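I have a structure here, written as structure tokens, and I will follow up with some questions on it.
A single protein chain has been removed from this complex, and every other one stays in its place.
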Amino acid sequence: MAYVAVQEADFEPGAEIARLTEQAGGAGGIGCFIGVVRGEVGNRAITAMTLEHYPGMTERAVRVIAEEAERRWDPCWVRVVHRVGRLTPGEHIVLVLAAAPHREPALAATGFLIDWLKTKAPFWKKEHFADGSTAWVEARAEDAKAAARWG
Amino acid sequence: MAYVAVQEADFEPGAEIARLTEQAGGAGGIGCFIGVVRGEVGNRAITAMTLEHYPGMTERAVRVIAEEAERRWDPCWVRVVHRVGRLTPGEHIVLVLAAAPHREPALAATGFLIDWLKTKAPFWKKEHFADGSTAWVEARAEDAKAAARWG
Amino acid sequence: MLRLLYFAWLRERVGHSEEEVVLPSSVRTVGELMRWLAARDTVHGAAFAKPGLIRAAVNQEFAGPETELSDGDEVAFFPPVTGG
Partner (left out) sequence: MLRLLYFAWLRERVGHSEEEVVLPSSVRTVGELMRWLAARDTVHGAAFAKPGLIRAAVNQEFAGPETELSDGDEVAFFPPVTGG
């Protein structure tokens, strides 16, 4: 069963990968994506990013997405950790892991998970710029298109 | 510049990811693939896998592939560690990491790297079965097709 | 009675993250609720000025304008999500 967490605390990619590897006995491949806070956006320096979420609904939405990946690429073992709160450049935002017998389903499930997390889980990012201004990140049409690939 | 290693020793995914994250200052996404020795193939239990390579040529071929990924998805930061020698089920075989400003190039470069490693770097796998027999793994037509996607 | 939640810039424009409302019987769907809120006062009017930019959830499931409401529902309004 998929492991999902929505938390303020950082995660350790190595520890998460080790836990998944142990759980996914028959896996020959593990796909992974880690999102990181960038230091600048459109040539504007960023000092922090705030991630807001909808407590309760977010955990449920992430679990639905994770279980959908496990169902589509069965056998597939999924682990998702998504952070919330105030994060600074270089900090982890999200970790997606998918283990499967071969690399094709492992990497496909990884792509699916991050595409759907970006468009179907209630998180909102606010960027804090070096000049003191802030802006809510706008949803990108490319993200909707990427998510639509998976039906 | 890409980091590549061909080694008998195991690697720590967390440590490799941390090194890449530090190096890839502007990255917003890190894609990763880890290959693991499976415990069975076609319902036959496996006790070990031996990875043979062509010392000298292998390191060069892996470097050419890693640098090709950095060129295609510039800016992109790549790290590849491929093990050789005798490995047992559950052990790591290969680690591919690609960092880029966004998730699309990071995951595309990750897929490219593993597809090309499988078809353009001189490694050969031999499976040791529980009944004492051994067999050299045959190249799969799907792998050639996957590699051909990238031109 | 409904419990309303607001997130991200919608929360900032409305000025609070949560409120309770008693609906007139004419308001039966999410779309009707958005129009009723927009007409209620200038703050909500400004926040809901561009309904095309606003998404909704009813009882923590994404919902469209046609989704019907029941007494006791938790209804959330927010911009398109941007996690991941």
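Labels A, B and C are assigned to the chains in the order they are written; within every chain, residues are numbered from 1.
Operating definition for what follows: a contact is a pair of C-beta atoms (placed from the backbone, for glycine too) under 8 Å apart; a residue touches a chain by one contact, two chains touch by 3 or more.
Keep in mind that what you see is a predicted model, and the values were worked out from it rather than measured.
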Interface partners of the hidden chain - shown chains only, full complex considered: B
Of B:54, B:129 or B:150, the residue touching the omitted chain is B:54
Contact set of chain B toward the excluded chain (per top definition): 35, 51-54, 56-57, 60, 82, 93-94, 114, 117-126, 136-139, 143
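Following the convention adopted for this analysis, only the chains that are shown with their structure count from here on.
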Inter-chain centre distance, chain B versus chain C - centres from mean C-alpha coordinates, in Å: 48
Using mean CA coordinates as chain centres, what's the gap between chain A and chain C in Å? 27
Which residues does chain C have that touch at least 2 chains other than itself? 84
By residue number and range, which residues of chain A touch two or more other chains? 35, 114
